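Everything below concerns the one structure shown next.
All protein chains of the complex are present and in place, except for one that has been dropped.
Naming follows writing order (A, B and C), and every chain is counted from residue 1.
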Amino acid sequence: MTRQHRGNLICWLALVALGLLEFGMSFAPLPHGLRPLLLVPAIVMAVLVALAYMRLLSGPELGRGFAIAGLFWLAILLGLSIMDPLTRAVYAVPPMPPPASK
Amino acid sequence: MKLWLPAAATSAIRIDGLLIGLLAVSFAVLALVFGLMLLYVVRYRHNSPIDRGALSERSFRFEISWTTATLLIFFGLFIWGSRIYVQLFQPPADALKVYVVAKQWMWKVEHAGGQREINALHVPVDTPVELIMTSQDVIHDFFVPAFRVKRDVLPDQYETLWFRADRLGTYHLFCAQFCGTSHSGMIGDVVVMPAKAYADWLTTNGAGDTLADQGKLLFTRYGCAGCHGGHGTVRAPSLDGVYGSPVPLSNGTTIIADDQYIMDSILQPRRDVVASFEPVMPSFSGVIGQDDLVRLVAYIRSLAAEKPQ
Amino acid sequence: MSDEIAPHVHFQYADARHQSDTALAGMWLFLASEVLFFGGLIVAWMFCRHWQPDGFDAGARETVLWIGTINLILLVTSSFVYSTGVAFIEAGDVRRLVQCCLITACIGVLFLGLKFLEWYLDLSEHLFPAGPFKITGGEAGGARLFWSFYFVATGLHAVHMIVGIALVGWVAWQARHRTYSANWYTPVEAVGLYWSFVDIVWIVLYPVIYLVGRT
Partner (left out) sequence: MSQTMQAPVLPQQMTSYLTDGTSLRSWLLTTDHKRIAVLYMLSITAFFFLGGSAAALIRYNLLVPEGAIQSAETYNRLFTMHGVIMVWFFLVPAVPVTLGNFIVPLMLGARDLAFPKINLLSWYLFMIGGVCALYALFAGGVDTGWTFYAPLSSNYAQGHVVAVVAGIFISGFSTIATGLNFIITIHRLRAPGLTWYRLPVFIWSLYATSVIFVLATPVLAITLLLLTFERLFHVGVFDPRLGGDPLLFQHLFWFYSHPAVYIMILPGLGVVSEIVPVFSRKQLFGYKFVVWSSIAIAVIGFFVWGHHMFVSGQSLFASIAFSLLSFLVAVPSAIKVFNWLGTLHKGRIRFDAPMIYALGFIGLFTTGGLTGLFLAALAADVHLHDTYFVIAHFHYIMVGGMVSAYFAALHYWWPKISGRRYPEMIARASALLMFLGFNLTFFPQFILGYLGMPRRYHAYPPEFQVLNVLSSAGATILAAAYLMPLFYLTYSVFRGPRAPANPWAAIGLEWQTPSPPFTKNFAVTPIVTEGPYAYPDPGSDLADV
């Protein structure tokens, strides 16, 4: 059981625990605003998998650069595109077109 | 050939000012670039014996100066552009409201008093007019070059556009968002009239009748009466009293004949075919528009009301 | 000059380490582009959920939660097994690597099996957005949107899973023919990166599909 195996095993247990935590959290009644909290365990799991199984830190440093670039561009895509619907004033569609004069 | 576009609205004058400002900046920069290039190309051509000593390699000073200069000019242009843009978004409260419905390849305009016109818009001069626009199928764009205003018209969503015409005359109306085959045919005229002439125009054009009456006309015009009238050659389900009651479908389920079902059956008849009937009805999507659909539904609803429940 | 260059080093590389780091960097760059690919899908999810919150959540409540959860655990386990396999090949143990690859591939197939079962359940309940749809009335629009997002997202993920299983199988096949050893196992690591990435995609998709609609 080399150091590497032990590390993988601990990481696996953490991942399963986080998964179950997330599963449990979904039953707690969260107000609409706090819904994004549900994504936090998922992000932690993703980071764990990247560090332990994808060897982000011990791999080529170019790989780290590209990983960070990918996340930075993802932030641009999500951040700037959500800016529009959040601030758009939409006129509700009246049920009927303009009332005929009679 | 005319190279100059009349400015027929208050917004047009402000946007023209911005365009002239941008033109000035552009010509200045172009003169600088083309001038320097021609100067260097002639002065420092290959075999010219001119002295080329003392090459200043410290480019830092130049770089910073022209970068900050460009940044400042651009920032000024940005502020100027957005100030006018924000005004285009704030129609005055007392603006005259006119509904515009864009459908594939025509503009249907409807004034508050019920007056309807196709591919034309009559507006009084010196009064703010707010257009409340929607589209029935694809994205169109209400563009009046003389007013320098333009707004995309989104399907099933209302967009507003306001202007205050200040010159009489007839101006072009274009559709500026590609919308299919006769996108280039979807044009019209915006007629700016004195207030009194506009009032006269409103009375002479009168007003339409109820939706159900119009639906009845459309029912025959689109040929529905041919099959659903009960005496045609093709066997089709009778529509008397069908509105609101359950309809058995060919796939065994039953569905309530509400507005949505009638609209879907007109646009996609083969989807929910009535039991014991052949799926022969042609699809009318792209043929019957949104407001005609609403009138047909109003007519079919009126048929149910007549039959005693 | 090392005239005897390791058997797998191409002519434009100086040595094996130079080539293996390059290959892994290449895989990381490809995964960055995949992040943007699924990012576009998340933008669609944000837009649709913003415009149709109630209908969207109504649709989300129809998902089969237990299959999703089991699949999450399965994929996380498969990543663990595969990286154990990589640890084994680092020590030169080719036989264990082949076993780990086969286990990973089996978990992958199990994941896909459960996924097809879930799809079958959904389709039988008329949850496919086109055609007769289970939810009608006001929330039909948002529910249709959710389910179209659901089928596109899980469909794309399934395609990536199938490619992943094929790659893991290819690694197992290569390992069985003695191509890998303690000082040459770059393809194993590269496929490991891809496999863990597909696992991360599911880790993100799981709450987005199953949980956010339910609270």
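Convention: a contact is a pair of C-beta atoms (placed from the backbone, for glycine too) under 8 Å apart; a residue touches a chain by one contact, two chains touch by 3 or more.
Note that the structure is predicted; figures quoted are calculated from it, not measured.
Participant: Can you list the shown chains that the absent chain is in touch with?
Facilitator: Result: the unshown chain touches A, B, C.
Participant: Can you work out which residue in B:Val98, B:Val123 or B:Leu154 touches the chain that's missing from view?
Facilitator: In the complete complex, the chain left out is touched by residue B:Leu154.
Participant: Based on the whole complex, identify which of B:Leu5, B:Met106, B:Val247 or B:Ala304 touches the chain you can't see.
Facilitator: B:Leu5
Participant: Taking the full complex into account, what residues of chain C touch the chain not shown?
Facilitator: 1, 3, 5, 10-15, 18, 21-22, 25-26, 29-30, 32-34, 36-41, 43-44, 47-48, 51-52, 55, 128-130, 141-142, 144-145, 147-149, 151-152, 156
Participant: In the complete complex, which positions of chain A touch the hidden chain?
Facilitator: On the chain A side, contact with the omitted chain comes from 62, 69-70, 73, 76-77, 80-81, 83-89.
Participant: Extract the touching residues of chain B with respect to the undisplayed chain.
Facilitator: Residues 1-3, 5, 14-15, 18-19, 22, 25-26, 29-30, 33-34, 36-37, 40-41, 44-46, 51-55, 57, 59, 62-63, 66-67, 70-71, 74-75, 77-78, 80-86, 88-89, 104, 137-139, 141, 143, 145-146, 148-152, 154-157, 159, 172, 174-185, 187, 286 of chain B touch the chain absent from view.
We take it that only the chains that are shown with their structure count from here on.
Participant: Return the distance between the CA-based centres of chain A and chain C, expressed in whole Å.
Facilitator: 15
Participant: If you average the CA atoms of chain A and of chain B, how far apart do the two points sit, in angstrom?
Facilitator: Here chain A and chain B have centroids separated by 38 Å.
Participant: Approximately how many whole Å separate the CA-defined centres of chain B and chain C?
Facilitator: Centre-to-centre distance between chain B and chain C: 44 Å.
Participant: How about chain A: which of its residues touch chain C in the complex?
Facilitator: Residue positions touching the partner: 2, 4-5, 8-9, 11-12, 15-16, 19, 22-23, 25-30, 32, 35, 38-39, 41-43, 45-46, 49-50, 52-55, 59-60, 62-64, 66-67, 69-71, 73-74, 77-78, 81-82, 85-86.
Participant: Within the complex, which stretch of chain C touches chain A?
Facilitator: Touch residues, chain C against chain A: 21-22, 24-25, 27-29, 31-33, 35-36, 39-40, 42-43, 46-47, 50-51, 53, 65, 69, 72-73, 76-77, 79-80, 82-84, 87, 90-91, 189, 192-193, 196-197, 199-200, 203-204, 206-208, 210-212, 214-215.
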